[in-house]
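One structure coming up, written as structure tokens, with questions to follow.
Left out: one protein chain. Kept in place: all the others.
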Amino acid sequence: MNAFGKYLIIANYYFYEMDIEILAFGIAKDIVNGSSFTMQLPAESTVGSLKAQLCATYPDFERLASFAIAVNEAYRQDDYTISDKDEVVIIPPVSGG
Amino acid sequence: MNAFGKYLIIANYYFYEMDIEILAFGIAKDIVNGSSFTMQLPAESTVGSLKAQLCATYPDFERLASFAIAVNEAYRQDDYTISDKDEVVIIPPVSGG
Amino acid sequence: MIDIQLKDVPLSTEECNQLVAFAGAGGTVVFVGTVRDQTKGKKVVRLEFEAYKPMAISEMRKIAEVAKEKWSADKIAIHHRVGVLDIGEIAVIIAVATPHRKAAFEACEYAIDTLKETVPIWKKEIFEDGEVWVAAHP
Partner (left out) sequence: MIDIQLKDVPLSTEECNQLVAFAGAGGTVVFVGTVRDQTKGKKVVRLEFEAYKPMAISEMRKIAEVAKEKWSADKIAIHHRVGVLDIGEIAVIIAVATPHRKAAFEACEYAIDTLKETVPIWKKEIFEDGEVWVAAHP
């Protein structure tokens, strides 16, 4: 593989987008106005980039005390990579108990 | 009052005895073979002297992990003076809960 | 609300919980002590609890007063059973409700620790081949 071929592959990743179904609970439901919605994300997006895009689209997320992202029923750090079959959930500050 | 008079008063205290009704619970009941009994004590006896007399009469008390004396429904220290109207209770090691 | 009871009928955790519940409670902590089926590997058939009743009640009340003073635990129920208990039956329930739950945990633990040291109640374990007053001997 030469440098040109490598560039093409990178370009290919960059332009490929995936539709991610996102679930919302608690106040996140009010912010996105629904309990689920679809977001287009670049392939290989991370939890960190999803959070940035959520804040850009819905500025009210920045006003929360905190918010986390769960992927496949577990909390994930910002560097976690999202795939298009994943179950992605917005977790605003919890208040059980 | 002269020295002789004082001596007489002391002697009077010393020889006056009181009958004390003593309640027993738990293993103390087994040791004295009953839930109550009467003991003759010198007037102005203390909790400490009662314990000593109990151990002398029923040596099994010395084999207990500990035992306390309650007078009028409260634990009392060895220097507490017992009167003949008091409710006196032997409290072997407690094991509630 | 301090509720101290010595009862010769089964104790109820629901009842104790409801006794201490109040509108501003951050949480209720309940300790439940039950009758074990064995002591040091020896099978216990049943238990008998005996109390010096007036003093048992006054000592339990003292515990509640200290809990109230130290942890603002002014909602506390201490119920202790007396008489014959079968295996698995409840011997004691201590329920504490406080505005902040940490205080309820601390007050409840203080209460059971102190009850076991100071309250004149005695437990006799009955085995198949004999019986023993618990903790009597070193």
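Note that the chains take the letters A, B and C in the order they are written out, and that residue 1 is the start of every chain.
Criterion: contacts are C-beta pairs under 8 Å (C-beta built on N, C-alpha and C of every residue); 3 or more make two chains touch, one makes a residue touch a chain.
The structure presented is a predicted model; accordingly, all values stated were derived computationally and were not measured.
A.B. asks: Among the chains present in the display, which ones are touched by the chain that isn't there?
C.D. replies: A, C
A.B. asks: Spell out, residue by residue, where the missing chain touches chain C.
C.D. replies: 12-14, 17, 21, 23-34, 36-38, 87-88, 101-102, 105, 108-109, 112
A.B. asks: Name every residue on chain A in touch with the hidden partner chain.
C.D. replies: Residues in contact with the chain left out: 23, 25-27, 30, 63-65, 70, 73-75, 89, 91-97.
Simple rule for what comes next: only the chains that are shown with their structure count from here on.
A.B. asks: At least two other chains touched by the same residue of chain B: list those residues.
C.D. replies: If we look for residues of chain B contacting two or more partner chains, we find none.
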